[in-house]
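Let me begin by handing over the structure; questions about it come next.
Every protein chain but one is kept in place in this view of the complex.
The chains carry the letters A, B and C, assigned in the order they are written, with residues numbered from 1 in each.
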Amino acid sequence: MELASWDSLIVLLTVAVLVIASLAVPSFGTSRNFTFLVLDLMPIALVALTMTLIVVTGEIDLSVASTLGLTSSLMGWLWNNGLPIETIVPLCLVAGAILGACNGFLVTGLGLPSLAVTIGTLALYRGLAFVVLGDGAVADFPWNYTGWVTGTIGGGAVPNVLVVIVALALVSGVVLHATPFGRSLYAIGANAQAAHFSGIPVARTKFWLYVASGTIAGLAGVLWTLRYSSARADNGAGLELAVVAAVLLGGVSIFGGKGTLPGVLAGVVLLAALQNALRLQDVSGQALNVVTGALLVLSVLLPNLASSIRTTWHRRKLRQAAAH
Amino acid sequence: GGTTKDSASSNGGAAGQPGASADPNASIKTGLKFAYLPKQLNNPYSDVETAGGKVAVGELKGEYKLVGPHDASASSQVSYINTLIQQQQDVIVVAANDPNAVCPSLNQARQAGIKVVSFDSDASKACRDAFINQATTQGIGESLVKMASELAGGEGEIAVLSATPNATNQNAWIEVMKSELAKPEYAKLKLVKTAYGNDDDQKSFQEAQGLLQSYPNLKVIVSPTTVGIAAASRYVSSSNYKGKVTITGLGLPNQMREYVKDGTVKKFALWNPADIGYLAAYAGAALASGKITGKQGETFTAGKLGEYTIGADGEIVLGPPTEFTAQNIDQFDF
Amino acid sequence: MAAIATAGPSRRTLDALVRIRELGIILALTVLVVFTAVNNPRFLSGQSIRDILLNSAILAVMAAGQAVVVITRNIDLSVGSVLGLSAFTVATMMSAIPGLPMAVALLAGIGVGAVAGVVNGVLVRFGGVPALVVTLGTLYMYRGVTYSWAGGQQVNADELPRHFLRFAGGSVLGIPWLVLIALVVVGGVSLIMRNYRVGRELYAVGSSPQAAELAGIRVARNLLGAFTVSGALAGLAGVLFAARFGTVDAAAGTGYELNVVAAVVVGGVAVFGGSGTVWGAGLGALLLTVIGSALAVLDINQFWQQAIVGALIILAICADRLVAVRIARSLTKRDSHV
């Protein structure tokens, strides 16, 4: 899929921010800071991948952060019960898939609006996370796992988790932009009825997307837990808004049918890099929020304004030409 | 309790402190860079604490900086710690939102030569150099039970309104309260429920309502959190439960003045939060100057607060809490 | 062609009853109240009912505004931040000038909210930015403004004038002021949306924005109006919040947006615009509050509470969906040929 103008714009903006920050902010460009940056954006990037696919079909999944929390709790609980990590991780992914399947069933099986459903499961899954682990926290995960998540390849500059992110991003990107399945997602998002008439299994497709979303949120939960070596019920609370912000910033239409994965990844990196750079410059947290919000609005507003100014100008030129 | 297991294995990579020994005669360096990282910014309690820190840093001729998240989450604190490492601060004063989650980052900071002092809410022992404890956990738990017993007249139902279900310090105090209540002198006092207001004003408000509806014979609500005690007092003072039930716990005098005056609250306690931040700065300066290393028995002087001795596990205890009543509340302003 | 079934008057009444879109939520509410009251009769005591109504008043006021916006196929996620801004403004103002009458406070709050709403509306309509993006942006921005203004300051109850705080507890004819305001707001907005041209135009805009444009409806003015109403009501909610809770800091109302949206959605307002009612949204707010209070009263394990809230929200949506499907089916029946 060719990059629509918007996506190239956001990619360019992201590159510009990275370059400017490396030049202007001392210690932004260091390899250690790069590792921190990647670790910070990891959960958002992962969850944003499947969120993009879901939003392209015109639905939404607000329960991702709670799914993350619940798998994190589950991980702690299983570890407390003496299971080895090698068993726990697959179990957590399966748990994530099941949670996603529940969302998928409510949305496609019962035909409920996804925004409403996932606001409900947002509360439900977070609640269950507290049921599983209560007020406790589990912290004694083995060092070789926690160390791997925070570590870099061969102690160099490339964080281990970056490999995971890049691999999954590639898979999602190819699926969305270069497979018949990806085509059907755009069709569903733009006009579900026409997609149905074209033989696309609308409900089934959406169902599996929710399963994928749950699984990825589960994976994010595992990595989060290992990164902070702390399994807690409130892990990742509020992450859903950050993910939605990144996806929207990446140019995905909330009404479905539009958007690209490179755009979304650029959106994720842009937000994280800005926050990181501004924090290094001791810009306060409130200002960070204002910047995030303004960026979100401006990113859509400015191209719109530019194009409307262009058309007005064009029309005026035509009128003048006709007057002579 | 909140912390569950010790995170022995999670610190495999932590260097701890290089085997330096303390030099009691070292002079305190000036120009040190202090960064305060409370649980959450714009929380009135944290603000009072860090304001004390600012005063102390000024006295020490250091550079003071305050950073922190808005959401009281451990993950955002980690990002801030990472930033502070990049900026090569000399001392990080931190109130941990999760004792373990901040650990790897704090250890990275210590490897980079930064001294870490925790205050208010401790980080794991293995990843900080010293902890400023407002009062001993035991002492706070005991005094909460004592106040409740006095207010209830020695018998009847009491309930606890806590912060979030996994707040480290709250849970530790509640544990102590429970073991205190098991003692024979409190046999007639019955703890019927622990509710959680999540340090959210409204949720605490609703939880207080729920407690009173579920337990009509309730005599005292003990809320060991400043948000909870204020919300519960506000509810009771405006409802027809006023006079039947009384509130106590840990609160800020400025927030509670109104309810002490209207009789909803007879007595509550707190230490001076500003002193915690103040003490933390002096401890940090002593650490960064090599005067102390955080071992038990080392001593240092903390400005107007006088001399302190480090206790077991690097703990430095501020002192006993102050009890506030209608008689003395007007003498305090924080 | 569609043959119109001529139904007798009795069938029509029954029909109308079954067709009430809010039936699902009314049922859910009834079941919950009865169940809780059976377990703990004090749930229906005067004080308890008063508390529930007071607690839902603020949410209901915001839900009414949100419903208007959602009906136009938009959303306003900034309401929590607007509430915070308005509450802090009013609290600061009242503590600085204690003599100000309540009406001024109310107007100031509404004014602050309306300005915030206008900003949202202008960006959505004239900037061509989707509402979700705009209001997610202003959610951060308005909150940021409040934070940088307030810093760590907090306005405490003892700094606020007596009459301001008494307003929250005070009542006329036994009905607390807050509840009365909520009733007037929800009722008034419902009436306008149902029976006045401007209301129907808002439904039309949400049902099909393109068609509305073509029908000569002033879409810009309508959208601007909808966002202004939502903002103004969030601002009003801010005043009520300040009066009721007495303690206001920069974080007031954080995270409210999800509650408000949940109330609206649970109340049967379709997220794709064009259908649903404002009083349904009000009921949604009531239901959510009742869930919260019932769980506190039922003495359910703390850790299960949030899970149960989530499950109940989903159940309520299911009930609502069930009613919608039945109505749709009754419509096809009526129009059946053959």
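Methods note: a residue touches a chain if its C-beta (ideal position, glycine included) is under 8 Å from a C-beta of that chain, and two chains touch if they have at least 3 such contacts.
Note that contacts and distances are computed from a predicted model.
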Problem - Name of the absent chain as recorded in UniProt (options "Phosphoribosylformylglycinamidine synthase subunit PurS", "Multicomponent K+:H+ antiporter subunit G", "D-xylose ABC transporter ATP-binding protein" or "NADH-quinone oxidoreductase subunit J") - result: "D-xylose ABC transporter ATP-binding protein"
Exercise for the section: Tell me the shown chains the invisible chain touches, ordered by label. Expected result: A, C
Practice task
Can you work out which residue in C:45, C:153, C:171 or C:207 touches the chain that's missing from view?
Solution key: C:207
Exercise for the section: With the missing chain put back, which residues of chain C would touch it? List them for me. Expected result: 1-4, 195-197, 200-201, 203-204, 206-208, 210-218, 270, 273-275, 331-338
Handout entry: For chain A, the residues touching the chain missing from this view
Key = 2, 174, 178-180, 182-184, 186-187, 190-191, 193-201, 257-258, 315, 318-319, 321-322
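We take it that only the chains that are shown with their structure count from here on.
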Problem - chain A-chain B separation of Cα centroids, rounded to whole Å - result: 35
Handout entry: Junction residues of chain A, two or more chains touched
Key = 130, 134-135, 238, 284-286, 289
Problem - Multi-partner residues of chain B (at least 2 other chains) - result: 41, 70, 165
Practice task
Note which residues of chain A are touching chain B in the complex, please.
Solution key: 27, 30, 32-33, 36, 40, 130, 134-143, 146-147, 150, 224, 228-230, 232-238, 275-276, 279-280, 282, 284-286, 289
Handout entry: Of chain B, residues touching chain C in the complex
Key = 41-44, 46-47, 70, 165, 193-196, 201-202, 205-207, 209-211, 213-214, 216, 230-231, 234, 238-241, 254-255, 257-258
Practice task
In the complex, go through chain B and note every residue touching chain A.
Solution key: 2-13, 41, 65, 67-71, 73-75, 78-80, 82-83, 85-87, 98-101, 103-104, 124, 164-166, 171
